[in-house]
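Left out: one protein chain. Kept in place: all the others.
So, subunit A:
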Amino acid sequence: MSAVWKAARSAVRRRRLQTVVIALVVLLSTATMVIAMGLLDSASRPFDRAFDKQRGAHAVAAFDLDKVSADQVSATARRSGVEAHAGPFDQTSVSLAPGSVSFLPGPLTVVGRGEAGGSVDRVHVWNGRWATKPGEIVVNQTPPFSGGAPFPLGGKVVTPQGTKLTIVGYAYTMSRTADAWVTPEQMKALHPTARQMMYRFSSASTEADVAQGIGQATAGLPKGSLVATQSYLTIKKDVASGPGVYVPFLMVFGVLGVIVAVMIVANVISGAVVSGFRHIGVLKSLGFTPRQVVGVYLLMVSLPAVLGCALGAVGGVLATDPLLTSAFQGTGMDLSGVAVSWWVPVAALVGMPLLVVLAAALPALRAHRLSAAEAISAGSAPHRGRALWIQRRLGGSSLPRSVSLGLGLPFARPARTAMTLVAVLLGVTTATFATGLASTVNEFGKAGDHTSGAQLIVQPGQPQFGETAPKLDDPQTEKVLRSLKGTESVTVDVHVPVSITSSKKVVAEFWRGDTSARDFRDQIVKGHWIEGPGQVAASTAFLRDRGLQIGDRLTMEVGGKPARVTVVASLMSQRDLLYADWRALSALDVDVTKLNSRFQYLVQVSPGTNIAQYTDAVRAADPGLYARPNSDSSTFEASVISLSVVLTLMLVTVAGLGVFNTVVLNTRERRRDLATLQSLGMTPRQVIGMTVTSMAAVGAIGGVLGLPLGVLAHRAIMPIAGEAAKVDLPARMLDVWHAPVLLLLGLAGITIAVLGAFFPARSTTRMATAEALRSE
C-alpha cells in the first residue's frame, strides 16, 4: 500500500494544475450542494421544532355555540384518533374602540383560557405573564427581532361596549389559535360566539390524515355545528414559503455543480491515464499489479477531492447559517438553533468523494487493462475512421492550414471532446439560468413591496411610544406634504381590518392620491388596476386561499354597511393582501378617523431632492409627523440575490476551469506535435491560433446548445419556485431575455473555451521547442 501511496503522491506533485482544478471544482460544487440541501432541510425545521415544543394543535376547530353544548364538544376528544386535546374554550371577536393601543390591527379573535400550558398549544409567554383575573388580556405577538419596535405592557384594549382590558403579557402560538386571550370569567362577559377545540391526532403527517382526524372526532355532531377548521400543515407551508421560494433554484445550482464536477473529474483522470501511458507502463514493469495501478490513479484524485470536499462543506455550512437566519427573521421562531443539520455536511463529505472516485474509476480501468509492453512503447493513440476522414477533408480544404488543423483536433479525441463540450454546455446553461434567475429574483424583490418607488414614508407619531402626537389631521397632512418643495407624488394608505362574508378576515389597504405613482402595475399578474370604489385588487395568495378568481364578487364589511366589490386584479404576493379604493370607505359607511388605524403617506420626491432636508421640512411642518427614508428591502431577498450572483460566478468559474484543464491536457499531450509544427516553421501565433480554433469550435457548439437549455431551465424552475412561494409570477418576470443578453451569453461559451485554450497554448509556444522534440 505504501508504494501505491508514494506513487500517487508523486503523481499529484507532477500534476499541480489538475490537482488544484479538482480540489477547486469539488470545493465549489460541495459548497453549493450543502447550501441547497441545508436550505431544503431547514425550510420547515424551525417550525417543526417550535411546533413540537408547544405541542401545537394538528387541527383547531370552531363550533357554533348555539348548535352544540360544551359537553358535546368535550366528547369529541374521546373519539378514536384523537391523541390529545385542549378546550373547549369560548371564543369571540372583539372590535377595537378608540383608546386601544394602536399597533393592534383590528377585530381580535379572543379566547378565554385559564392557562398558557396544557396538553396542546402550550403558548409561549415571552413578555409579562398570563391573564389571571378579569380585566387582563394577553396579546398574541411574535417576539420582535433586533431593531423591531418594542411592545409595551400596560396598554389598553377597549371594546365597543366600553370594557377596558389591560395588556399583561405577550405570548406567541405556533398554532395561531387566537389573537388574544382572557380568563374564562372575562370571556363570559365578552359574550362568546363560538367554542374552540384543539386536537392532536395519532397520525397527522398529511392533509388527508388531518381531515380524517377531524372527521372522526366530529362525526355525529349536528349538521352545521362545525364552523371552521384549521390544519397545522397550512401554517407550516406558510412559514416555509419564505425560504421555500429559493430552494428549487438552489437545488438546480447544486445539481449543475455536481454534474460539472463529475465531468471534470472524469476528464482529468482519463487525460491523466492517456498522457500517463508510459508512467503506467513503468509502474507495471516495476511490479505494480493492475489493481495497484488503478489505486494510484484513484488516490491521485481522491486526495484533492477529499480536501476540496471538506473545505466546501465547511464553506457551505458557514454560508447557509446567515441565510437561514435572515429567512426566518420576524417569524417569531427561536432562531438560536436554526442551523444546518449535521447530516447535510456529512452526506456531502461521503457522497462527493464517492462520486469523484466513481467518475475516476471508468477511465482508470483503462490503465488496468493496458499491458505493460503496450504502455511502455506508448504507441500512438488508437484511431477512429471518421475522425481521420474529417482530418483528411480539412487538410484538403482551402482554409489556412493552422485553422484546418485546429478544427481537426477535437475529432482526434472524441471522448475528451465530448466531455469538454458538456463542460462548456453546462457552463453556458448555468450562466444563462443564473442570469435569468437573478433578474427574476430581482424583479420579484422589487415588485414584492408596494412601497417601492416611494423614497419616503411619513407616519403620524404615536404618543404611547413616546412620540409626539400630530397636530394636523389626515387631509391637512396630505395638503402640507404636497406643498413641500420637491414633492412629486403623495399616496395615502390606511390599513383597515375587513370582514369578508363566508371567508377569512383580511387587513385591507385603502388608497387615495397618486396611486399611479406606486409600482402596483409591476405586481399585476392578471387583470387591471382598480378604477373605482366597486373594485378591489387582491394578492394571488388571497385569491388562492379563498378559491377566488378575477371577476368574482365579494362582500366586505367594516362594522358599518356591507359593500359588494369585484376583484379586478391579482397581484403577485405571498401575503394575504386586499387593496381597495379610498372611496370604498364611504360605501362601507366607515369613518376611518374613528377606527384605530394608522395612516401612512408614501412620498416620492423629484430627482435630486435632498432627502435629509426634505425630512427636516416635514418635521418643521408638524413635529408629530415622522418621515423615514424607505429602505424597505428584505435582507433575505438581498442575500438570495447576492447568493445567486456568487453561485453563478462559482459555476462559471468551475466550467471555465474544466475547459481550461481539458485544453491544458490536450496541449500537453500534443506538446511534441506542436513542437514539430514549430520546427516546420509554424509561427507561435499560428500555433496559438490552431489551439484556440480547436476549442472555439467546441465552445461555439456548447454555447449554441447551452443557451436554450438555460432558458428552458429558467422557464421550468421559476414557476416551481413561485408555486413553493404561493405566488403566480407575472409573465413579465419570466421574460427577462433580451437579444443582447442572449448574444453575450452565447458568446460566453466561446469566451470560456478560447480563454481556456489561449493561456496553455501561449505557454507551449514559450516553452523550449527543442526540449519537446527531444522526448521520444
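Going forward, a residue touches a chain if its C-beta (ideal position, glycine included) is under 8 Å from a C-beta of that chain, and two chains touch if they have at least 3 such contacts; residues count from 1.
Going forward, contacts and distances are computed from a predicted model.
Student: Not counting the visible chains, the remaining one has a UniProt entry; which protein name from "Helicase-like protein", "Spore germination protein KB", "Pyridoxal 5'-phosphate synthase subunit PdxS" or "Putative ABC transport system ATP-binding protein" does it give?
Tutor: The chain we cannot see is recorded in UniProt as "Putative ABC transport system ATP-binding protein".
Student: One chain is left out of this view; which of A:G154, A:G395, A:P414 or A:P475 touches it in the full complex?
Tutor: Answer from the full complex: A:G395 touches the omitted chain.
Student: Among A:L324, A:L426 or A:M682, exactly one should touch the missing chain; which is it?
Tutor: A:M682
Student: Which of A:E488, A:D673 or A:E723 sits in contact with the chain that's absent?
Tutor: A:D673
Student: Can you list where subunit A touches the absent chain?
Tutor: Within subunit A, the residues touching the omitted chain are 379-381, 383, 387-388, 391-392, 395-398, 401, 405, 408-409, 412, 672-673, 675-686, 765, 768-770, 773-774, 776.
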